[in-house]
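Missing here: one protein chain of the complex. Every other protein chain is in place.
Our next item is chain A:
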Amino acid sequence: MARLKFLCDSDRCIECNACVTACKNEHEVPWGINRRRVVTLNDGKPGERSISMACMHCTDAPCAAVCPTSCFYGTADALVLHDKDLCIGCGYCFYACPFGAPQYPRVGNFGGRGKMDKCTYCAGGPQQDNTAVEYMQYGSNRIAEGKLPLCAEMCSTKALLAGDGEIIAAIYRERVQQRGFGSGAWGWRTAYKQELTV
């Protein structure tokens, strides 16, 4: 099976936030929750670059390691998904996640966290694929339909790549060789313990 990954080419990202909008619209994500966001480093200075970041579906995922109810599970494509019916909203995954991916609605006692929500790589959850129940909890399941995540599909400059790690790495390498520069794959070292050498 494939090893699905995200790769954001920060030399191409123009911070248009289309990926953020596409994600929110596709999954009808409520207010205050951002499964994907665009972070701009050195904003307004020379060397400014933007990176679209969401759950990276890590190898040896920290969220799964610290969860007190073990609500995370991995798929055959090495995606890290979670079961909202088992989540208690403790926030441990948020403390452990290097990318700040877990998001919580503020519905708990004393403004505490409700059940965690995060990027599913458009792969839904443990419910039956493409059912109303699954859509309510996790949003649409494009992977089950044979499509890739909408954020990457919508990207106007094709900065955000989604797909098998080998294939998107090859695309990125080819780009870097053609244009002569590239700052690397942000988050890959942290998420996949792997550096993308060109």
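Convention: contacts are C-beta pairs under 8 Å (C-beta built on N, C-alpha and C of every residue); 3 or more make two chains touch, one makes a residue touch a chain; residues count from 1.
Going forward, contacts and distances are computed from a predicted model.
Novice: Quick one: find the hidden chain's UniProt protein name among "Phosphate transport system permease protein PstA", "Inner-membrane translocator", "Formate dehydrogenase subunit gamma" or "Zinc protease".
Specialist: Of the names offered in "Phosphate transport system permease protein PstA", "Inner-membrane translocator", "Formate dehydrogenase subunit gamma" or "Zinc protease", the absent chain's UniProt record gives "Formate dehydrogenase subunit gamma".
Novice: With respect to the chain omitted from the figure, which of A:69, A:128 or A:156 is a touching residue?
Specialist: Considering all chains, including the one not shown, the answer is A:69.
Novice: Give me the chain A residues in contact with the hidden chain, please.
Specialist: Where chain A meets the chain not shown: residues 10-11, 15, 17, 20, 32, 34, 37-43, 46-49, 51, 53, 62, 65-71, 85-88, 90-92, 94-100, 104, 106, 109-113, 180-190, 195-196.
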